[in-house]
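Excluded from the complex is one protein chain; the other protein chains are retained at their positions.
Labels run A, B and C following the written order; every chain starts at residue 1.
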């Protein structure tokens, strides 16, 4: 087993991997940019090294600097997290050359899957069902021609893409040029690669993905699916496992296809096979994400396994400690991605200082967070602050626990999308499991539900504002409170009116 | 289903029950004493009423005041938590009379089980295996006589007891008088009842208990055992499920006895049957706790069920939603009881203001807490601050996650027993599952392991003390940190000496 | 003590007096007994007629003070009529020219319409990137881009005026 692992990432995922390292008795090495000196992943690490400017190309995307820290610190392996270098085959190859184990698949498998176009070529050969489209990057004129043939609407996708970056839906040829340019420029910026390909756009599909794990001894298993249809701008917002439409039979079929996909690519370590599912519950291979997913915790909760422990064990050469038949799914888990963004203002990012943080805990609640009170969220990176994951014996209980924990959650000083989740979880379609990738756009285009008890709450806010201004006393453990049984007579005059009582 | 529930308790358990209420769409009503106005359970409740002075007899043990609040607030049911009135049959009867549902067993069952002596009588009839002793409270002279007959050492126990209160081990007749008086006075103070009985003392048994659930329609199931052998002064400190020595066959036998015990008493709702287990793995009925246990979360984690939800459903008349065969245990869970006490100073209680609180989270960690930063722990109640529960796919992983989360946990301003758990979890006997009720005393009487890296850490403390005194700068998101790649030349002179490096 | 609390354009008059226990409060003329305690900075627990509320105070980087009651946010201005002190008045939603301001710190990655361009309501004028997301700033009304006060690649702070549409 490794003695020291470098985590080439930041934020909640770096913290999550470091926790796994500590649990396994492995020292963790953080890297950080100029603006991340005070970030939580530096506080949680055993060692920490500054690697450069805020701009990712100078720090978290800089292969040379990261390998230099691995060398200096004596790290034997690198965990890339998600995003940044996690799906960069050049990085995996550079690690190998430097004698540092990359915790993920071999560079060759990443090259196949890291390019969505090469993946489509490989899967065509393995006769995996796929959405019609191109299996290579296209120049603009080729793209216009092919789009005309398969018919609008179409989807432009970055070959190197992931997480919705570099994706554009195009309804008509007139929009193609600007979408093509934008997708290329976004892809270039996000992945350093501007290859863009084309797929037929499937109207309101579900997005369901299958987690797979493969060791380096030829054993591959699937760990159940995740429903990821709740998306905005192709960015997942909420994920759950199991999917409300997948039953045991469909899970087995989908899982077996996913294992075939992984094996066709010679895949090792943790990976995710993404599928589009149409209204007839047919599923089509979309792509394979050759990394740990943001949403891996929902799978951990329903399987009871720790995917990061397993990633590290696999990378160190161990065999999978179980077989497919040993995997037992139990209960239901749902993850909310808490972003620093303003849902009332077109989801604009909202970096800044977190002045007050009240975090939920208790039964069925897992919180994977990269923030803390007093921390300033930098403007330079993805706005994911934390993940709140609810587990329950069934979907209804998982929803109830999430609603309860959202009630407790408070992040002051910056805007977050916490209220968005309250709205999603209360939605009838959501509760009934009627989901597709258009779900969230429909929800957001509907008029917002009227605020609850607005008048009562406004009056309470006014009273509290005055009391804060008057300097209401802080808690004293010996203070005599006001509404006691002893004070009941006064309540007869006032409290009993119940003007402010919430019933 | 109830619309409003009063929680006749405080601290972490009141918060835990209120969370269940919120999850089920039920309004929660808190009651609080003079010193608990700012306590977390008041902050988490929908309604809150002051009920009297700090002394429990004036507040949390005051049946009349609590029922008065139930009446005023319109609460349809009362959850008693653990401790306080939870095992008081008079209270259950008073609730019934007042038309408020008591969330627990019927008063008649509580009366049998609430008195340990009556319970022994009932179980004798049901031919449940028991430790030799008296089945009724004894005057001092009777006790001296019986103790002489069954032979020292013996155990004095409060008939109304629980949680180790009113218990005394006696090695010889000379100690009997003072132990008898102390047990009676402690029992009187804790439970308002001074009946004390006698049992043969079994040398270093394990303490293993079985969770049962019974609805009001005659269905009773068991939910697996908890190993509770890690105790100090008869107070549980750490609990786990499953027990390291219980296999499926023994679990089934023990579970069936527990169900028989419950049925013999006409028991309903959640309850726990405690057993002593000797070195030959024989088990003896000890007592039944007719309440939710402090350590219920470990059962929740391995079964995936929510015991408080189920308690409320049962009390509202619902049938159990599963049968015995549906219960699936998976993984391993361990709970640490975080107390405000000073392990370096004879475990003296340590109330006071919590000046800094850094709480762990992340994979496999559940935290049920009654504290928050800035809160002053009152001197008047049990020093339990919070419970930290670790779950893993096996015992080793649960231990590793707990160790990791204890590493993250910091409570400043008061003393806590956090370091004690670090010591327990690192202990060879503990890790091997070699536990009995003498385990913790043996651990504590052994010399403390030498502090790790004491010299290095002292030097770091000295540097930090100076930097705090000098007013080291707070984090700036744009500050240039010191140990970057750019600063590497200086490291050649200094850092490379590695004098302070932890390897 | 008397305060005027302005929320959403409505002024509430709050008179406070310390009661025998807790506060005696007169809200817009109505007597209300309030048990209030600050449990930690910016967090106040209130009990009013048995109902418990936790109110959080938040000073936004715009300078506005928000009071959160459960999941509802209220921007409130607090005036003390005696001292004539007043917290920052809320910015009036002006008519006339539209100032397009940066909603967050970030970088201008594209100017879509140069000064002088005609612009439809809802049409994008500038693209600002922050936290790896590109966000198009759109004109609120039909008109002409009068001025562009930034350029591609410029770093901007929240609130900076980037363009004016008339």
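Just so it is clear, contacts are C-beta pairs under 8 Å (C-beta built on N, C-alpha and C of every residue); 3 or more make two chains touch, one makes a residue touch a chain.
Computed from a prediction, not measured in an experiment: that's the story for all the values here.
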item	value
Visible contact partners (per top-of-document touch definition) of the missing chain	A, B
Selected residue (touches chain absent from view) among B:25, B:129, B:218 or B:412	B:412
Options B:93, B:108, B:379 or B:444, residue touching the unrepresented chain	B:379
Touch list for chain A against the chain that is not drawn	29-30, 37-38, 42-43, 45-50, 72-73, 372-375
Those residues of chain B which, in the complete complex, touch the missing chain	165, 186, 190, 340-342, 345-346, 348-353, 355-356, 358, 379-383, 406-407, 410, 412-413, 418-419, 422, 451-454, 457-470, 472-475, 479-484, 487, 490-491, 493-502
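In this text, only the chains that are shown with their structure count from here on.
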item	value
Two chains sharing the most C-beta contacts	A-C
Longest centre-to-centre distance from chain A, chain (CA-based)	B
Chain A and chain B: spacing of chain centres that average the CA atoms, whole Å	35
Distance between the centres, which are taken as Cα means, of chain C and chain B, whole angstrom	46
Centre-of-Cα separation between chain C and chain A, whole angstrom	30
Multi-chain contact residues (two or more partners), chain B	37-38, 46, 48-50, 374-375
Shared interface positions of chain C, touching two or more other chains	35, 37, 39, 41, 47, 50-51
